[in-house]
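Down below is the structure, laid out as structure tokens.
A single protein chain has been omitted; all remaining protein chains appear in their positions.
Chain IDs A, B and C follow the sequence of writing; residue 1 opens each chain.
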């Protein structure tokens, strides 16, 4: 792990806290699924926490992100609250999207999260457009586009990278390479080199250990600062791993990846365990203090789940609201 | 110009003849447009003859090509006849597509030309699929996908290159870089390097002087042979130039390219002039003999134009034929 | 007769046709070892190998385009599009290329491919995984469109689709994959353009497509209890459309409701109702009515999602109004 660089230990502790919040959120979401309390299904971010947190901690609240089907981690990392998130997952009125979006469309506009997306690669244009806005209006916001290794197969990525490069847009393409797209290994669906694909468009590209939150944050800080001053776009490939199945229902997965592999990542490369040991070793926090953080987050999550389970569904009259901005009920 | 390599001077003469046939075809097509005898408009291939001919002369009759909106050159080079081509351009029943396709959809299945395409980049999937067929059925056919520099902006290209590379399909992507897409210079719409984009997918890529038919043919021979034995896919960038406007109606084009530039390409790099001098210099043919070839082709074209002008339009009852293979009249 | 699930029916149809014709192959995401997320294709890669059951990268336009070219050159691709909503990604290759190849070439080329995908909401999958977009492709000349309503149709129509020399789009109802129906062991095909009269009736005709056939049948049950005799018809393919059967029923009952899970406006119900109104107008006691899905993106919340699609109760209700002459709107 990299040596301490931030001058303020609060920054480190916030990163730790945010990673634990993501893991805790996901554990609860998984429980909701397993106990049949959640409608539909969902994709867990557990294991990839250092990616979202390392990057989002380098962003301001008005900087934008676009997210994916595996979007809870990005949402938490960009500043969202548990209550509105769980409400959304359960389709409740107080959810971030009034229950209309659910897990795959969770968004949090107040913190610059333009939303999860159920179309693989579907948000690449959106992220590039957000960066276009920043340039046109001179806002200095930077946009980070999160997507998986599988999404690199979508042609849209190359179309927008070309434009971002030609117009030097303040966007960072963050490829979360977790080794799989659904039930298929990345090397079976990606020819050549992912980094080289970005570089071919004249985009500076970096690979980083996605399980090392400090390394991720360090790189992100630098690239975000450069993008902000017109030195973008950039591409980052973050090597990471998802602990659960592709979605919560993907339980028997021996046919596409081994338990030994999963065990290795969980035991030897877990981003939270690694960072926690480092915090303790560097004397930034005691183990007890970190344990207290965990407990506090667990309690917060339990409360939020409870709240969401008891919250009310949107009234049926909402069904034709929000089709158009200027028509209260589209079908009235 | 490269030294003579073919053992058979017939091959050289056929290449010469095919280039002149393309130029002559286009001159006549342009005349038909200018004299308002042709419906719609069309995109001239003049100037780029060495590309189509150099490549198609490396192919067998069952090898496949896919073509573009600028497709007459590919069609002639792959073996088509003037008569059916002019009939098609004029919307006549005896056209290759019974007048239903016109210039932008001219095809010649009998010679493996799967057709021009009015969607820029639209045939990249088709070409890759033709190569897939060859692999699945073991036919050993090679497919060449022609497209322009502008088409490299289409995401589809990256999607199919990825699959072609993963599955080692016998396809050659032939990028005709004529410096412009419509009214825009290539460097304004293509970031980074076109060759590197193919290489990033692990595809061997070459750049070649598209005005040198021997260089093109030489490279094509080698790559086609390798693709045939499973060593593909390949990517070629052919540096070339279109003499006319983007389409026949694009007359005043000073605002996007200079007359001096056009003059330079026409006078100093013309593929036919260069090859003709070489043929004479190498003693393969006399200037008189070549002049006779030209005259013969001019006469053939004039006859074909004449024939086409007098040929009949498809009967109106054909309008709802060929919508489905198994329904004679779709609207009956 | 033995009963199998719609998923098994699809699997059997594919296996039978792939055995029959070595130029067929399946292409799509996670179709091989995984057998798709719906596990429909289990076992096929074991029998036919990875050269004929081809896992692709997540590149729908790419593999659809590849299928068009493959079809044009002598194979019969069966494209697996994981969700019907992704059809938006492949519209160019499907509608500008595949649909027009035969026509644009004056009949010289063709693209005999099948696009298998799905439709249907109420699976809590939200706006991008719940759409029923068959009306879009039905609007494009050159494409045939099949909508199986049970395991039986899923098998018979898919086999026909694979043998058809034209591009065919077949939409399975993803909520029906585990539903069982009697399916003969012996080989059978269901011809395109032949509607199926699921139930005879005299008072009102309920025309339902795909998932809505069951809804119409349940509505007919509700109505039967009240002494209203509903005829239920499943067109099975909307291109070609068996107008004759639909019109005969309309002329007989004088009252028609068309039920479809696509959005109502500019959708399938409009076309079918229009044809009936046009060609059976003087036989109708009331206008042919339409019930499509609400014209709203599909909401995630179960509280909202369930009310966006037609239900047996809703259809029965509309039928009752038709019967009682309560068509105030049209007056």
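Note that a contact is a pair of C-beta atoms (placed from the backbone, for glycine too) under 8 Å apart; a residue touches a chain by one contact, two chains touch by 3 or more.
The shown structure was predicted, so the numbers you read here are calculated from the model rather than taken from an experiment.
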In the full complex, displayed partners of the excluded chain: A, B, C
Candidates C:142, C:167, C:201 or C:235 - the one touching the absent chain: C:142
Contacting the left-out chain in the complete assembly, out of C:10, C:81, C:195 or C:286: C:286
Omitted-chain contact residue, chosen from B:113, B:154 or B:240: B:154
For subunit C, the residues touching the chain missing from this view: 85-86, 88-89, 91-92, 94-96, 99-100, 103-104, 126-128, 135-136, 138-142, 238-239, 262-263, 265-271, 273-274, 277-284, 286-290, 294-297, 299, 327, 329-331
Hidden partner interface residues of subunit A, rising order: 64, 66, 95-101, 105, 107, 109, 114-115, 117, 119, 122-137, 139, 141, 143, 155-156, 159-160, 162-163, 166, 321-327, 330
On subunit B, residues whose C-beta touches the chain left out of the figure: 39-41, 91-92, 97-102, 104-105, 117-122, 150-151, 153-155, 181-184, 188-190, 255-256, 313-314, 316, 318-320, 323, 330-331
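Rule of thumb we're sticking to: only the chains that are shown with their structure count from here on.
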Most distant chain from subunit A by Cα centroid: B
Distance between chain centroids, defined by C-alpha means - subunit A, subunit B (Å): 46
Chain centre separation in whole Å, for subunit C relative to subunit A (CA means): 36
Contacts with 2+ other chains: residues of subunit B: 155-156, 159, 162, 166
Interface hub residues of subunit C, defined as touching at least two other chains: 56-57, 59, 61-62
